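All protein chains but one are shown in place.
== chain A ==
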């Protein structure tokens, strides 16, 4: 597999050093351990089929939620949004999602609540937003209270108090891929002035 992009290097920190290729792409390839947002498309017996934006639908067992037993089924319907991580993800097998971490707690995973807005961006933007000190996120958080879920598959879910605020955040996030820092600050100033 060949990839084009910038080669990045992190010198030896806690572990050894790391090299990776920083490329831009929209298509997501499931990777084990990645947290993603998925849409439930089908409910077959004990299994949910979840669309994560990859080449295949991922499967999600109904027991993979916190506090779920055979009698106590999780409340998941077709069309729900799920935030989970990949248990198995290689090119030979169908990927599997779970909404529970290795110690058995949910830690924020599971069905994402009602309302809110889901949209798709490139994977590079997600990585930028998830970087330890992200200016975009810091500036947005100064505006008004809102909630944000970022999936490594390029999907972002936003929820704010009013529909207008939600849409403003969505537009800023989508546009800040191609804006410079100054343009972004101008846009935010306009918004906060309103």
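Here is the rule we use: contacts are C-beta pairs under 8 Å (C-beta built on N, C-alpha and C of every residue); 3 or more make two chains touch, one makes a residue touch a chain; residues count from 1.
Criterion: contacts and distances are computed from a predicted model.
I notice the complex is incomplete. Of the names "Dynein axonemal assembly factor 4", "Glycosylphosphatidylinositol anchor attachment 1 protein", "Cell cycle control protein" or "MPH6 phase", which is the UniProt protein name for the chain that's not shown?
Protein name of the absent chain (UniProt record): "MPH6 phase".
Which is it among A:152, A:170 or A:188 that touches the chain not included here?
Only one listed residue reaches the unshown chain, and that is A:152.
At which residues does chain A meet the chain that is not included here?
The list for chain A reads 8, 10, 15-16, 18, 20, 29, 31-35, 83, 107-108, 127, 130-132, 137, 140-141, 144-152, 159-161.
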